[in-house]
Structures are given as structure tokens and as C-alpha cells.
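Read through the structure below, which is laid out as C-alpha cells, and then see the notes.
All protein chains but one are shown in place.
Letters A, B and C mark the chains in the order given here, with residues in each chain numbered from 1 onward.
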Amino acid sequence: MFAYIVRRLLYAIPILIGVNLLTFTLFFVVNSPDDMAVSQLGEKYVTPEAIAAWKKKNGYDKPLFVNAEGAGLAAVTDTIFFTKSLKLFAFDFGRSESGRDITTDVSTRMWPSLAVALPTFIVGIWVNICVALLVVMFHATRLDRWAVFVFVCLMSISYLFYIIGGQYLVAKTWKLVPISGFHADAQAWKFLILPVLVGVVAGIGSGARWYRTLFLEEANQDYVRTARAKGASEIGILFTHILPNALIPILTGVVVLIPSLFMGSLLIESFFGIPGLGSYMLDAIKSQDFAIVRSMVFIGSILYIVGLILTDISYTWADPRVRLN
Amino acid sequence: MSGHVSMKVTDLRVAVAEDGEAILEGVSFELHPGKIFALVGESGSGKSVTSLAAMRLLPEALAITGGAVSVGEEDLFDLSESQMQRVRGRRVAMIFQNAMSALNPVQTAGQQVAETLRLHTSLSGDALRQRVVQLFAEVGIPDPEDRFSFYPHQLSGGQQQRVMIAMALACEPEILIADEPTTALDVTIQEQVLDLIRELTESRKLAVLLITHDMGVVRNTADEVAVMYRGEIIERAPVDDFFHNPQQAYSRRLIDALPDLSRFQSIAVEEPLLRLDEVKVYFPIRRGVLQRVVDHTRAVDGVSLSIGKGETYALVGESGSGKSTLGRAILNLDEMAGGQIRFHGEPLQDLTRRQMLPYRKRIQVIFQNPYSSMNPRLTVGEIIAEGMVSLGLGLNAAEREERIGQLLQRVQLEGDFSQRYPHEFSGGQLQRIAIARALAVEPELIICDEPTSALDVSIRAEVLELLQELQREFGVSYLFITHDLSIVPSLAHHVGVMQLGKIVEQGTAEQILTAPRHPYTRALLASVPRVDP
Amino acid sequence: MDVKPLLLWSDVLVFLLVISLVLFFYRLRRDPQTRERWGQVFSSRLGMVTFTVILTYVGIALLDSLHFRRALDTAQGGASQEVFYDNKVTSVLDLVLGGMGDRFERTYSAPFALKSFEKQNMKDEEGRAIRDFPLLEHAGRHLADPADRWPDVLAKTVTALLWGLLLGSIWIAPQWWWLRGSANPWYASWGVQLVVICLGTWAVVVSRYYHILGTDLGGTDVLYQSLKGVRTGVLLGTLSTLIMLPIAVTLGVMAGYFKGWVDDLVQYLYTTLSSIPGILLIAASVLLFQVYIDLNPDFFSIGMEKADARFIALCFILGVTSWSTLCRLIRAETLKISQLGYVQAAHAFGVSHSRILGRHILPNVVHIILITFVLDFSALVLAEAVLSYIGVGIDPSMGSWGNMINGARSELSRQPPVWWTLTGAFFFMFALVLAANLFSDLVRDAFDPRSSGRRSEA
Partner (left out) sequence: MKRQSFQSPDAGRTGLSILLALVTILLVACGDPPWNNPHPPAADDLLTYQSVMTPAPPKHLDPAISYASDEALFIMQIYEPPMAYHFLKRPYELLPGSLAAFPEVTYLDEQGTEIAEDDGDPAYTRYTLRLRDDLHYQPHPAFAKDASGAPLYLFDSAAAGAAYRRIPDFPQTGDRPVQANDFVYSVKRLADPLNGSPMLGFMSQYIVGMREFSETLAQVPRSGWLNLDDYPMKGLSVMDEHTLTITIMGRYPQFVYWLAMHFFAPVAPEVDRFYHNPGFEERNLTLDWWPVGSGPYMMVKNDPNSEIVLERNPNYREEFFPTEGAPGDLEAGFLEDAGKPVPFVDRAVFRLEKEVLPLWTKFLQGYYDRSGEVHGNTNGVFDQAFVVGPDGVEVSEELSEHQIVMSPDVKPGIYYYGFNMRDPVVGGYSEDKRKLRQALQIAFNTEEYLNIFRKGNGIAAHNLIPPGIPGHLKGEEGMNSYVYDWVDGEPRRKPIEYAKQLLEEAGYPNGRDARTGEPLKIFIDVQSQAIGNTSMNWIDRQFSQIGVQVEFRPADWNRTREKLLTGNTQIFSHGWLADYPDPENFLFLLYGPESPLECQCDGSNNSNFMHPEYDELFRRVRVLPPGPERDELVARMVEIYRREAVWLYAFYPKDIYLNNSWVHNTKRHGISKATLKYIRIDDRQRQQMRQKWNQPVTWPLYAGVFLIGALVLPGVNAYRRRQNATARQGGK
């Protein structure tokens, strides 16, 4: 298993290089370093000298991928791509184009993201499982079919409507919670109720439907018949046989998401004014702040890869049949 | 057969819930303590449905429409579901066909047995554990203490089935329903499990309902037998009577499918067609950070054999013995690690895809699963024509069409089947089509990889018959790969017994079947059911 | 009227798609397994209903994809006889709707309102300056008394519905004749068709007198906008998948069949792509295309073509970012199939690689493509709204539900709230996505071997 993890981590390096190459290409096809300087310097009194100074200060005064003037290895190393990527691999994200330290920003904004994403994730899974179990209890009645229909309806509503509706009703009309904002203090939960609620409700449709399918799939397995032949009650079977088995695909399906929780949710964060990484990313895209975009892509890729590895590990943990090699 | 009746099934009727199509049309029988009642029939005859209906474990698509199942005083069909839960496992227990899937994969074997006890007794803690270990010992699981915390996948097939039996017997039920308890097992283990059931029936005075398709099992195990055919019991008799004097033609056919170890193929010619010398096929085992090859799985480990022209060579072995890999190696589908294959004296190994082409025409193959060996999206005609086209037999479309018609007729199908699709045919018909496909390129050797193991016994015989006819007609040789010794005598000239990648014994069919030398061969042979030993 | 047909790239693609789908199904007609599975889909009432709803949307989208430019009147005393065309692009849908999109108001107005939502400076009869809600230009002008509004609406509704019934029966009668013997529940489809035709007739008739869903900030009819959003939604949902199909299928099949370094390379490619946070990839790519379009204005003679180019780019990007899932599935399935007897048999018959791929592998992964196609459809329609919110979606000049929601969001916080734009977008989007989701369930049940296996077991 250790060897397996090490191998997966080594495999991550070419992937990250590829990711970086793609990010750089995409970004610099659109923008030249000059464009970046102009966007950062504002609208008034932008002189070529100011642009040159900005590029020098921020390290964009080099060729992108190949330095024709550089001798030998310098042809590749003395480039924007190499210098900027190398720093990323050392987890040195540097400063954003507007001059703020990205590491500090990321490490402070990570927590609000997590504060929303983690409860949404956990409560979401819990609620979905409960609802799915309830529906499985209805199984083979007309209610079951209606429940599935309702799930599909819930799935068919755009996330935006959940957010808009939630804010309009709960915060604006009923005045139960603040409409947006976040404070990292004892009363932080007050701000989290609504985003978590919206996140959970929006996820019920697809989540509960998926879990229901998993439960029913397990319910058709031979060992369930065995358990019934033993004389176990329906509820007993549900909890001692079906649930643990259905948890395998559930767990492994969601484990890949856990690291990405740090990245937060783009929409929820921007609608609810939560200063997390999701809105950080959105702002960076909007203001075309390449340093942040580059770093976030890098972090996102790493988290994704970690998620994949965790998934594999969680398989071995949840399912005694699986061994890694 | 008189005395106490443990379970009485009267006029049991089951139908498809949706359209009311009848599955069981009035099945009745009784079970007696200490006796094994065998319910025999081919797939789809309704024998499993009978057992599930009796336990009220039918899937939702099926519904009980009539009849009664009484255990003691109680009619099980009058009980509520929650009362029924008290009957299951305690008074009536059940063991299922495929133990691997019938056991919960994420619970240890011990826990699963303990669950039955916990449901029906007040045992708990250490006492519970002790009881489970005791049960394990009783059903013959080695190291019962350790096995308690083994997961099902860590146990062998036979042990899994023993766990099932332990689970069923945990609460000392009066009645045991065994639904094909040995079907998925290798023959040697099959015998041991049946012995165990027999033994327990005696010692515990169990009333056993044994459901099986295997007449050999019935012959060796049951006290009374009933034959099911299309949802009805068509014949019911004590075992001896049944085998000596079957009343129904259908029963007769079932009995006839049992092997006859007195007639063998005479050895015809000695012109070698295919020669294998020390053939080895290894699969690498990779480990470590860099995935270096640290070892090899020796799937085929030095096999030598020779097949003559117009001869059938049966390669017998249990699953995992490497017999199918050998077949693939001959076809150049798996790479060889060593040794030589000579066809007409010319080496086949190390040929490229292109160089292999001329031989493809001459060596053909028939696979085990007829359903997966036909592309569902092509018509039968297209399937048969494929080889003719790609191997360049030089026929035009009309000629091909004509040849396909002939071939289909030759394998006892109708010529106009060529426009139809595989899913419209039964397994037996598909296997005939597979034979036609192989014959289409006029091969000299056909590798038959378990061609009949997916078929019901009555159809199996027909297909084997056809193969023999074709051999006589076209002088084609067969390499017949099988796990089932019982079909060998009527078919093979030579037999090789394979175990763990090696041939442990080979010789003429008569030699092997009448005077086996290797203990493994003997074990295999012992488990073959016979009508009249 | 002189018109000049205009074929946008997306029109070309969507008609190509329709043609290829028709051909595809025509070819598949003779494949009994596929027929049986489709039969399973259509043997349920739900399948019929949802399919009809989807077809309605597709129909609207196709009508809206037949673009043309009207000719301008010849210039007075113009020296040349050359005909010039309006740079405003009209579609057949606009004709069908009877100018619903041309009846502009000044700004907001509520559904069926007679007066504007906002006050304006006016002169009363005596010429004094007053401030009041002005009457709408195109709503209720035929009414003598504002109090007659609801009776009038009712009367118009009844007539429209009667016309709708008539048209509906004319439309359905031949179908009934043609499909008399069919075992499928066509009546469910006819029911939906009738409802759709009645609603359509009603909308076209009543919209001449009222704004059924009100008007938006710029005074455009919201119903019209919602209908224009149909094309965007449907095309995005289909074209994205269409564009990614060749790449995903080719790579997936190659990886699963040839294994070895091909497999390693393809796996590397899709792991890399899928490890980039999707939204960033999409945003970056959309901006890239935007710049390309900005830098090459000569390629696009009219604004519509520009918006269209951006739209296709978006489809392409969404396709590329989602290919990895399909590629992975196809690779896995190919791995499985290439172990099956018939592929082995083909090897034993010396069939060439390309023939094996073409005859044995590809046809047997089609069901995965199909399932992905229907499953992705609704996800893509939903994604559009989110992307438009982030600002990397559809060009603002192209009608889309996402753009409508985006614009309408702040309207809800007005006092009183402007709810109708949001409602319009919501219902049109919801109906499509719901139908697509339900339909995709049926398709998956029918085509996914796992779920169909379960069914036959029962």
C-alpha cells in the first residue's frame, strides 16, 4: 500500500506539469504580459515605462516557453513558464498580480470555505441517506414512485433558483437569518445555516435518488435473501446488511470530493458573501489575475489527485475485498 | 414413507404479478425428518421458485396465488410477515446456490452465523462466539477459531458453502431447504459438501428439500425424488425406483444424460496434427513503487501433448488449472513464455499477427459462453461469414450465402436463420451456430473451450452428438477443454488431466477412466455420478 | 417578401445532427436489440410524454435555427438595383410567433398589465404635467374600459383554445390513422401534442393583445425571450456532446483496445484535463475564444455570427471539459468487450484491428454514448445558467435562460418584486430539464446492461 501511494504521488508530477502547461498556454493565448500590466495599472496614466516596470517587478519580462537567447538549459529555464511553475512545485505561490501574498490569502480563505462546504457535505450525505432509507421503506408503493418523481423534479431545478429562492424567502421575507456575510467567531453558525440549507436541499434530488438506487441494488443481492432466510426483519436487514454494503459506493464516490471541499463552492460563496476560496477564484477569473488562477488551478489539481488516492485508500478501508498494489 | 411430516406443500401456485402468467401450477409434496427430498429439473422448470415460495422469499415480481405450506400446525401463508420472520432460520432454514454472493461480503463469516443466533436466541457475547465456533467445527471448517473473523472472500468455495450450512443449522431448524448447494463448486469439493449434508440429515433428523439439476447428485444423495417440468411435478418416486424405472420420457432423458463408463472411442489414426512441447504461459506479477516484475503466475507450466488428425483430445481440469490459457496460447492470443507449438510440424509460436493468418483458417475455436461469443449486433449470417471474409476464402457474396445455408443445415438449424440475430436463439442453438462459424473456414483443428458447460443436460448431449458427427464427416480434430469428466468417455480418444498448469496424467480415455494412476484423477473420477456403478 | 437565408455555424451543426440522428435511427431500425430497447422506452406513457415534450422543444429550436435576413426596400432614387438586406436576423420562429418579439414597451410591465410598471412624466388632457403609470403600447389598446380586461382575456382564451383544438385535431388525425395498430401508448403523446398546440395557439393569439409574461427592463416580451432561450438550451445540450464525441470515442476505444502506451497516454490526458477545476478551464477557454473573436472581427459580418461563434466555442469547451468522463467509460467498456468471446473469435478469424473496432467494439459501446448523451443533456442546460452567471456563458446578445436569470436576479429585490422574468425562465428551463431527466432515466434503464439485467432477473 505504501508503495502504491508513493507511485501514485510520483504519477502526479507529470500530471501537474501538464496542468501547468495547459494553464499557461490558455492564459497567454488570451493575454500578453503587457495586457496583464495594463489591467493591473488601472485606466489613467499608463505609460510604456510603467508597463515595463510592472513586468520586471512581477517577473514577466522573459519569454514564455522558450528563451531563444538563453544558452543550453537556460533556453528552457529562463522563461516565465519555468520560473513560475518551479515555484508552484515548491508550494511558493508568490504574490498576486495586485501584490498580495497568495499563500496568506489561501490559508485564510480556506477556512470559511471549509466552514460552509464541510457541513453542507456532511449534513447533505446524512440527509440524503435518511431520505433514501425512508423512500426504500416506502418501496413498492405508489409513494416510492412519487418520491422518485419529486427527486427528479428537485434535480431539474437550477442551483441558481435554490439560492435565489432561499435568500428571498428565509432571509428576506422571514428574516430568520442574515442574508449574507460571514464572521469567523462564535456566531459564525448564524451565517452558515442558509448556505448549508440551500446546499443540502439542492443536493437532495440527485443525492437521495442515487442512494436509493444503490440501496435497491444492494437489496437485490443474494446475501440479502440469505439474511431474510435467516429471519432478519426488514429494518434489521436495511441497517445491518444493505447500509454497510451500499456505503462502499457512497463513501468512495464522495471521498474524492473531500479534498476539494477546501476549494469551496463558487456560487454559494459569491451569493452569500462568504470570503472563501470559491469566491477568490471567481474574482481572479473576473479580474484575470493570472498568479491566483495559476495557483488555484495547481492547488485544485493537487487536491483532485489527493482525492483520487484517498478514494483508493477508502476502498480498502470500506471493502475488505479490495487490496491495493 | 410414512410417519411424521415436517413440511407439507399443497397445491402451491405462483404467478408473475404483472400479467398473471403462471410459474408454478399446483406443486405438492411433503418432507420427512431424516430424509432428503430432491426436486430435479432443468433451468426454468420452477424448482427454485418452489423453494422461495415456501419460505415466502419470492422477488416482488412474483406472487403466490394459491396453495398452502404448513410446518407443523401452522400454515406459513397465514402468518404475518413479522411472524414469518420467527419461522425463517429457526424452524425452516435455507442454503443457497452461490455461497460467494449469498454471504455478505463486508461481514466476517462468524458475524453472519452469529446474526442468526442473535435473531432467534438470547445468546450474546462470548457464549455466542463459542457457539459459532462450535458450529464451524461441526460443519468441518478447519481452524474454526480463526475462521470466525475471516471475510467470505478469504474462504475457499467449499468453506463458504460450509459457512452457509453452519448458518442454516445454527438454530437447529426442523427443515433445511438446499437450493443447488453444490452447483458452483468444483467436483471434488461438491462431493464433500453433499456428504456433509447427508451426514447432518442423519444426525439431526432434518427434513431436507434438495433442489438440483444434477441427476448424479440426486442419485448419490436423495431418498425421494420429484421431477419438475414447466411448473409441475411430473413424476415422484423413491430414488431407486426412479432410476430403475422412470415413468416419464422426460425423466428417461435426464437419466440417459448420465455418463456411461463402459463405452469408449476407439483410437483411429496416429498422424500427428498438433504437437506441444513444454509450453509455458506466464503472467507477470508487478510490485513496488516502480511496478517491477517480481514474479510470475505460472498459468501453464510446461505442457506437452500431441493431437492426431481426426482425433479428440480432452483436457480435463478444475477451474484455474490453466486449461483455457493453454487453448488461447495455441490460438496465439496469449504470449508464450517458453516451449514450442508445432502444427503440421511448423512452429506457431512467435508468429506475428500477419504471419499467423494462414493458420487461423486451419485452427478454430468454440467458446464456453455462447451468449458472449456472438456479437449481438450482427446477424447469424454475418457472424458466420466473418471468418470467410477476413481469411479470404475467395467466395463471392452469393457463394457465401449458399455456404452459410448449408452450414446451418449441417448443424441442424434452418438455413433462413441467417437473417436473424443471436438473442433470438437458445443457448444450444447458439452453440450450434458457433460450431457452424468454426466450420465455415474448413479448419483442421477446433479448440472447444467448455462448449457445453452452460447448457442444460438434455441439450448438452445433442451438441456433443453433433460434434462427433462432424468429426466423422470432416475428419476434424478437437482439443476439448472441460472440467466435466462425465462427458469424456463418449467423446475423447485421448485425455489429459491438468492441475495447476501441469498435466498430471494423460493417456487414452479408457486408460484414464478405468485405471487412473494419479490421485487427483482418482478424486475427479470419484465425484462423477453414475447410475449403476 | 425577399429574404436571404442565413446559415449560422450552429444551424449547420444542429441540422447535421438532426440528419445524422435520423440516419442513425433509420439504420438501427433493423437492429432488433436496439429496437427492443427503444420499444421499452416508448412502451411507457412517461416515455411518450417526455419524448413529446423534448421533441416540442427541439422543434422550437429547429424553427429558431432557420435564419434569414429580410431585404430592405430599394432605396429611393437609388442608382443601383442591388438588393440590400437588413442586418437584423429573423428566424422562422419569429414568423410563427406573429411578431411577438417586435412589440416592445418602454420598460417593465407585469403579465397581462395594461400599464407600465414604472411611472413616467406625461401630459394630461389639460396639458398639465403629471406623473403616472403610462399605458402600454401593445397591451390592451383595443379595450374601451380597463375593467373589461379579464373578461376579454377569458374570451380570447376560449377562442384561442377552440382554434387550438381544431388545429390539434388536424395535426393528430393523420397520426392516429397511421399508428392505429401500434401497441405503444401514443395517446399519451397525442395528449401532450394537443396541450402544446393549444398553448401555442393561445400564446400567439393572446400575445397580440397582451404581454402574457410581461416585459423586461428593455421592454421586450418575456415570453418571447423565454422561447428564444429554447434554441440556446437545446443546442447547447446537444452540440456539446456531439462535438466531444469523436475525440472521446476515438481515444477511449483506442485506449481500451490497444492498451499499453496508448492506454497510458490517453489516461494521462484525461486525468490531467479532469484534474483542472472545470470552471477555471471553462472560464479561461471562453475568454480565449472571446479574444479570438474580438481580434478577428472580419470573420463575422453581423453580430449574430459573432454571438454564434462564441456559442459554438462554448459548446466546444463544455464538450472538451466533459469528455474525460465519457472517454473513461468507453475505455472501460472496450476493455471489457475486448475480452468477450466474439472479439476473441474475431482474433481467431484473423480479422483486422480496424474491422474489429468498427464491427465489434464501436457498435457495442453505442449504448454508453447514448446514455451519456441523454444524461449530459440536462446537466448542460443547467450548467449554462451557472456559466452565464459567472460571465463566461452565452453572449449577452443571444437569448438564453441563463442570461435571463442573471439579469432578473436583482429584480426580485425590488418593491414590489419583478418576478415574471425569473418565472418565465424557470418554467421553460424546468420543463425541459425535467422531461430530459425523466427520459434519460428511461433510456438508461433500457440501455444500461446493469439496470436491464436487474429488470429481467425480477
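As a convention for this text, a residue touches a chain if its C-beta (ideal position, glycine included) is under 8 Å from a C-beta of that chain, and two chains touch if they have at least 3 such contacts.
These figures come from a predicted structure and were not determined experimentally.
Visitor: Who does the absent chain touch among those shown?
Guide: The undisplayed chain, in the complete complex, is in contact with A, B, C.
Visitor: Touching the hidden chain in the complete assembly: which of A:Asp105, A:Glu218 or A:Asp312 does that?
Guide: Candidates A:Asp105, A:Glu218 or A:Asp312; residue touching the omitted chain: A:Asp105.
Visitor: Just name the one of A:Thr23, A:Thr79 or A:Ser270 that touches the chain not displayed here.
Guide: Only one of A:Thr23, A:Thr79 or A:Ser270 touches the chain omitted from view, namely A:Ser270.
Visitor: Going by the touch rule given at the top, which residues of chain B touch the chain that is not shown?
Guide: 56, 58, 60, 63-65, 76-82, 120-122
Visitor: For chain C, which residues touch the unseen chain?
Guide: 72, 74-80, 82, 84, 86-88, 104, 106-107, 117-121, 129, 131, 216-220, 287, 290-291, 294-295, 297, 302-303, 306, 391, 396-399, 403, 407, 409-410, 412-416, 418
Visitor: Contact with the hidden chain only, please: which chain A residues?
Guide: 31, 35, 38-39, 41-47, 49-50, 53-54, 57, 98-101, 104-105, 108-109, 112, 134-135, 137-138, 141, 143, 167, 169-183, 185, 187, 190-191, 233-236, 270-273, 275, 279-280, 283, 287
The rule we apply is simple: only the chains that are shown with their structure count from here on.
Visitor: Report the pair of chains linked by the most C-beta pairs in contact.
Guide: Answer by contact count: the chains A-C.
Visitor: Farthest from chain B in C-alpha centre terms, which chain would that be?
Guide: Chain centre farthest from chain B's centre: C.
Visitor: For chain B and chain C, let me know how many angstrom lie between their CA-based centres, rounded off.
Guide: Between these chains, centre-to-centre, one finds 53 Å.
Visitor: Could you state the distance in Å from the CA-based centre of chain A to that of chain B?
Guide: Chain A and chain B have C-alpha centres separated by 49 Å.
Visitor: Counting only residues that touch at least 2 other chains, which ones in chain C make the list?
Guide: Only 457-458 qualify.
Visitor: Could you tell me which residues belong to chain B and also touch two or more other chains?
Guide: 59-60
Visitor: Residue numbers of chain B touching chain C in their complex, please.
Guide: Listed in rising order, the residues are 59-61, 328, 331, 333, 353, 356-357, 360-361, 363-365, 367-369, 372-378, 383, 386-387, 390-391, 421, 423-424, 437, 441.
Visitor: What part of chain C is in contact with chain B in the complex they form?
Guide: Interface residues on the chain C side: 31-34, 340-342, 344-352, 355, 359-360, 363-364, 457-458.
Visitor: So in the complex, the part of chain A that touches chain C is made up of which residues?
Guide: Against chain C, chain A makes touches at 14-15, 18-19, 22-23, 26-27, 29-30, 149, 152-153, 155-161, 164, 168, 172, 217, 220, 263, 266-267, 281-282, 285-286, 288, 293, 296-297, 300-301, 304-305.
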